[in-house]
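To keep things clear, I will list the structure first and then write my remarks on it.
Shown here: the complex without one of its protein chains, the others still in place.
Moving on, here comes subunit A:
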Amino acid sequence: MLINTVILFLRDALPIFVLVVYLYAHLPASKLWLFFCLVAGALLSLAYINQIHIIGQWFDGNGIELSLWLSQLLIYLLTLVLGYGLTRVQTSYQYFMFWVAGLMISLTLVSKGSNFILYFDGYLNQSNVLQPLLLGTFLGLGICLSLAVLLYLAAQWLKQQFGPWATWSLILVYVTGQLVNALPLLVQVDLIDPSAIAWSSQHLVSDEFEFGHLFNVLFGYQAAPSNAQVTVYVLALLIPLAIFYWLKQRSASQSGNKQ
């Protein structure tokens, strides 16, 4: 039970921590928005869990997979909005970005945090597992917090060196990884056909190892990705990067012309 709880934290809590620290490093410091969106996300997770039996029956029993995949897609689209916000300098856009970031964290809390609530709800009533459950929670939280601090420092350093586009790129890589991770949800409910395995690096870094878990969270690493996952990953990463690079160049040349 102790190890299970720690692994559950690595798989489901770490993505929340990573997104929070990336966004915290990316946006100008304000603790209040973070507090509000964490509370909103926790409340949304509880509401989702409360209705999960009903959601699960939607679309011929595929409601959970579809809702989780749609939330990942929405988080990805919000990341693009966040990138667009960097090309704007108006103050109103800066406030709008806090809302976007808050929504991203809330949706991540719903999709990842709901797994926790299910796990704890199922086992918290059993007195014999309470001690390892709490110990596992403290260990898991400790690991997640340590990694979060390291990632925050790395993100801050990147922002100081290369500007806010560096932290936005980190967020984009993370979100693209999560989007690609959600693709098998559509395959498992038979909405899209499975494609062949592109390669297997199982012997190098297995999905089951700690590094496999960590790389999976940071950039969507999979030891044996399908061709569809690789295609989606490359397109979802390169197209926005190319578009925003072009927008940045254009705005730079326009401001140069004005002067």
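Following the convention adopted for this analysis, a residue touches a chain if its C-beta (ideal position, glycine included) is under 8 Å from a C-beta of that chain, and two chains touch if they have at least 3 such contacts; residues count from 1.
By our rule, contacts and distances are computed from a predicted model.
Student: Name the absent chain by its UniProt protein name; which of "Phosphate transport system permease protein PstA", "EfeO-type cupredoxin-like domain-containing protein", "Neutral metalloproteinase" or "Molybdopterin dehydrogenase" is it?
Tutor: Not shown, but named in UniProt as "EfeO-type cupredoxin-like domain-containing protein".
Student: Which of these, A:37, A:64 or A:175, touches the one chain of the complex that we don't see?
Tutor: Spelled out, the listed residue whose C-beta touches the missing chain is A:64.
Student: With the missing chain put back, one of A:42, A:103, A:166 or A:187 would touch it. Which one?
Tutor: A:187
Student: Have a look at A:36, A:93, A:119 or A:152 and name the one touching the chain we're not showing.
Tutor: Missing-chain contact among the listed residues: A:119.
Student: Spell out the interface residues on subunit A facing the chain that's missing from view.
Tutor: 4, 7-8, 52-53, 56, 61, 64-65, 115, 118-119, 121-123, 184, 187-190, 194, 206-208, 222-224, 226
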